[in-house]
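Written out below as structure tokens is the structure these notes cover.
Complex shown without one protein chain; remaining protein chains in place.
Chain nomenclature is as follows: A, B and C, assigned in order of appearance, with residue numbering initiated at 1 for each chain independently.
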Amino acid sequence: MIPALLFMLGIGAVCGIVLSLSSKVFYVYEDPRIAQVENNLAAANCGGCGYAGCSAAAEAVVNGLAQPSVCVISNQEGVEAVAKIMGVDAGAAESPLSYNICEGGNRADDKYHYMGISSCKAMAAVFGGKRVCGVGCMGLGDCVKACQFDALEIGPNGYPVVDDDKCVGCGACQLACPKDIIKVTTLSEQLMKFNQTQDALAPCAQTCPAEINIPRYINQLREGKYKEAVQTIRMRNPLPLACGRVCPHPCEDECRRGIEEEAVSINQLKRFVADYEMNSGSRIPIKCAPDTGKKVAVIGGGPAGLSCAFFLRRIGHQVDIFEAMPKLGGIIRYGIPEYRLPKKVLDWEIQGILDLGIKAFCNVRFGVDFGLGSLMASGYEAVLLGVGAWEDYSLGIEGEDLDGCFKGIDFLQRFSRGEKIKLGRTAAVVGGGNSAIDCVRTLLRLGLEKVYIVYRRTRNEMPANEVEIVASEEEGVEFVFLAAPTQVIADDNGKVAQLEYLKMELGEPDASGRRRPVPIEGSETLLDVEMVISAIGQSPDASFKDQDPHPRMTELELTRWNTIDNDPAILQASIPYIFTAGDSATGPALVVDAIGSGRRSARSIDLFLKGEPVEPVKDSLQKKRIPESIFTKVPGLKKTARAKMPEIPVDQRLDSMIEVDLVLPEDAAHKEAERCLNCCRLCYNPDTGFPIAKAN
Amino acid sequence: MGDLFVLAISCIFINNILLAQFLGCCPFLGTSKKMETAVGMAMAVVFVLVMAGTLTWMVDTYLLKALDVEYLRTVSFILVIASLVQFVEMFLKKSIPGLYAGLGIFLPLITTNCAVMGVCLININEEYTFVQAVVSATAYAIGFGLALVLFASIRERVNLARVPKPLQDTSIGLVTAGIIALTFMSFKGMV
Amino acid sequence: MREMISMVVVLTVLTAVSGGLLAVVKSGTEVQIENQVLKFQKAPAIQDIFPEATNDPLAERFTIKTDDIELQIFPGKLSDGSKAIAFETKGGAYGGPIGLMVGINLDTDEIVDVRVTTHAETPGIGSRAKEDLSFVSQFSGLKMDTNFALKNGGGVIDAMSGATITSKGVSVAAAQAKEIYQKLKPEIVKQMK
Partner (left out) sequence: MAQSLAKEFTKGLWAEIPPFRLVLGLCPVLAVTKSVENGIGMGVATTFVLVFSNLLISLLRNVIPSKVRIACFIVIIATFVTIVELMMQAYTYELFLKLGIFIPLIVVNCIVLGRAEAFASKNSPVMSIADGLGIGMGFTLSLASLGAVREFLGNGTITVWGGVPIFEMGGNFLPFKFMIEAPGAFVGLGLMLCLMNLIGKK
């Protein structure tokens, strides 16, 4: 007894002292999240996860290489705790949940008044519905009666509300509903849903190229549920911070309030909730479906690639991104200047995407550093080519290669990467698009004395965003409209000295509907500038096609604009396992277009990986509108002023690259959200009397 | 010397710790998915096993047997091994980061590796001398590494094959291990 | 600092409690374990060695202590009246020590029979020493001054094919028995009376 006690006492003390001392002596700093994560793993060091021990697994989780559910022993609680530390969702088995797509409820007018019927099914059979809206909920609660688990009830607005905690995904409600309003879907199905002609959609949601459920997130914002709002956006758009800053918001063009007065400032509301998340200090968990074990290579880490990778990852595939530039982001990092989208914001947003467990390899160029052959050998089963459009068009005029001439995207990109560019004192930027505006505004911030925009049509035809044009006007850019450059003239040292242009006048409308500019004979004019930047559009750089020695590469068809030939409904290229998205599929377009097509290509890739036929979405609403939802007048509105975007005064802008546009303050955001009519197909909340007027 | 050689051969091949004695199976399956991991793990096991084998032999001979408390062997061995591993890990991390990067991350996995504890116990049960104990620990560790690396290289190939769904992953891994074990059985006639 | 102290204290107290607890359990089960070892390991071997003993060798066991050896002796009275003893020695093999119960006729100094008691060898090979009676029966009737080494080592014992090391282990154990016997015989005879 005594020797045993002494022995154990001794050995315990020695071990304890050695360990506690060495933990002090050999202390090394490491990411504190590793220790936090490790504390929540089972710590059995069993190796069941495939990593070398719990600390290695914790490190892998923190570095985004493993899922929070990596531990094979850990229970759900542990997994959730880890997920919380990492700001991603637990990603356990994907369970289907009931999901109600109609939030119109009793807002739509009744079409039939027959008080005796209290069953949706009977109502649908007898009258084909109760309300004027052909797709909306009838609100008689067949689904509620069908639910065995008490998970459904008719909410205050007359449509069924699902309690996710109680729902088991049995599907009884879906069977009971005669209108396909309530659907039992998994997360993956919801993520891969595209707008269809029979959906209950507001005009803005139909217009948004990313198909974000706009009324839903504005409603959530209004209720103060900012996190839920961000989650709603992330169902369709992985880059709310970037889009909230740079999107030209086509959605606002179709806003019903915009028919009577100024449209709701949808994009600013998106930016408000996105900024709220970023400034809150913690990431909102992003749900991912369980791993499928399939591997996809995404080439190009721009908005299209990121979007495709994000959605593929969320539906459970393993995704690796290959990027030629030193960092991810593509055109939104290298083409959009800091004052519009700060790199810090972009870094934060991209990190959140990578944290889902997406690996990124930067500084590797497709066709040079790796090719189709090496991808196939590494086990990738599908490839997304989202290489963007980085090749500037040439003006095709004499003197274009002189010292002092630049090309738009090339100039912005080189500047973004920190390259020292020899600047002149004055500059002319040729072109009327967003890149041209980006160039002039950047040049102003670099201290140039005089910057011109030379455009061959007038201000009305400029394709750049209106806000951008206004901002550049405020900042003192001089516009030279109706001018077509004819040559660049050098001084004695071979440097740019003047730009010669021909004056134009507007003639008959051309195919694009804009009036064609016609040159005026003998109107050559000289403009004294030391720099000329041509920003007249870009096309994809398809040099990889010749560089990659893989024999199948010859089968990849390109269009005459150098974009990758594809079926726009499925984005599949001429080689079946290659898909495309973004600018390399369509030619230069909006960021939000790229995001939408990234998700669309993710859907096609998913189908392809599952071995199902890659077919277009049935009854797709892509680029179309539901005719009955487009109104010409919207009665019942009180005019209220649209929230004005806060911005930094012009005199403070020009000496740095500081972000110009600011986020709405909370009260202004709420006020703006109140302006949303929460439209659906037919119904909307008029400013007067809802829901009291309808309840009677 | 000849005896030690025979001992080493029998520990590496005939009584291979993984395939004949079933010790250390968890990391065998866990760390064999990638070749890199397998090599790192194998190195770390050699490293720790030799140290642990030596240390526990000394604890047993000079403390447990001397005090006549041999029944405390299990408790004291595991405590010594766990502390040793943790100590070595902290030491490497601070002092030799290069080595730590290579095999340090595998160290925690070894605490609960029954191969380490098992070999230490075998050394005592067999009443090996100090030299024999060191040789057997080294040889068992090499045997572990050999089996692990062999297995990992086969597994990397198997991953590329079309395996029926229910058989995938661990299941086919175990069957593969069985076939390797079958080949190792043929070493039995060697000594 | 405070944290470090609590770490050391908790660990120390815990190990001490564990040590104490185990000491108690050990002392509680000690006798029972000894009985079990006798019953399952030694009894069957002795039964085989002295199949017709007229006494109970297990019950009459006694222990001899000299300076460096502590030996348990099982005395047996053979059917022809001669006195015999059995004791256990150990020899090493690669799979672990081999215990050998050696029965010796005190009157003739001849081996009555030997049996392998413990082994931890690879199943199917080492255990043959236990099952393969033709191997151990080679020892029966040999004088205690025989060279028990294997034939290739200059002795008289044929090794089992495919189990050389095990065979060697057994022969080492037998040689050890010879040494002990020659040293302790007077003491044993005295104790047997």
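The criterion applied here is as follows: contacts are C-beta pairs under 8 Å (C-beta built on N, C-alpha and C of every residue); 3 or more make two chains touch, one makes a residue touch a chain.
Treat the numbers as computed from the prediction; the structure is a model and nothing was measured.
**Student:** Thinking of the complex as a whole, which visible chains are touched by the chain that is not shown?
**Tutor:** The omitted chain makes contact with A, B, C across the full complex.
**Student:** Which of these, B:Leu7, B:Val46 or B:Leu72, touches the one chain of the complex that we don't see?
**Tutor:** Final answer for the missing-chain contact: B:Leu72.
**Student:** For the chain not shown, which residue from C:Glu3, C:Asp145, C:Asp158 or C:Glu179 touches it across the whole complex?
**Tutor:** Answering carefully, the residue with contact to the hidden chain is C:Glu3.
**Student:** Using the document's contact rule, name the residues of chain A that touch the chain not shown here.
**Tutor:** Interface residues of chain A facing the absent chain: 12, 15-16, 19-20, 23, 39, 42-46, 48, 71-75, 77-78, 93.
**Student:** List the chain B residues touching the unshown chain?
**Tutor:** Looking at chain B, the ones touching the missing chain are residues 19-26, 28-29, 71-75, 78-79, 82-83, 86, 111-114, 116-118, 121-122, 125, 165-168, 170-179, 181-182, 184-185.
**Student:** If the hidden chain were put back, which residues of chain C would touch it?
**Tutor:** 3, 6-7, 10-11, 14-15, 18, 21-22, 25-26, 29, 32-33, 36-37, 39-40, 120, 123-124
Note that in this section only the chains that are shown with their structure count from here on.
**Student:** Indicate which of the five shapes (line, ring, star, complete, other) describes how the chains touch one another.
**Tutor:** The chain contacts form a complete graph, every chain touching every other.
**Student:** Would you mind pulling out the distance in Å between where the CA atoms of chain B average out and where those of chain C do?
**Tutor:** Inter-chain centre distance comes to 31 Å.
**Student:** CA centre of chain A versus CA centre of chain C: separation in Å?
**Tutor:** Once rounded, the distance between the two centres reads 79 Å.
**Student:** Residues touching two or more other chains, restricted to chain C: which are they?
**Tutor:** Within chain C, residues 15, 18-19, 22-23, 26 contact more than one other chain.
**Student:** Can you list every residue of chain A that touches 2 or more other chains, as numbers and ranges?
**Tutor:** 4, 6-8, 11-12, 15, 19 - these are the residues of chain A that touch more than one other chain.
**Student:** Can you check the complex and tell me which residues of chain B touch chain C?
**Tutor:** So the residues of chain B in touch with chain C come to 6-7, 10-11, 14-15, 20, 69, 71-72, 75, 79, 122, 125-127, 188-189, 191.
**Student:** Under the touch definition given earlier, write down the residues of chain A that touch chain B in their complex.
**Tutor:** On the chain A side, the touching residues are 3-4, 6-8, 11-12, 15, 18-19, 22-23, 25-28, 44-56, 59, 379.
**Student:** Which part of chain B faces chain A closely enough to touch in the complex?
**Tutor:** Those in contact with chain A are residues 26-27, 29-31, 33-34, 37, 40-41, 44, 59, 63-64, 67-69, 72, 75-76, 79-80, 82-83, 86-87, 90-91, 93-95, 105-112, 160.
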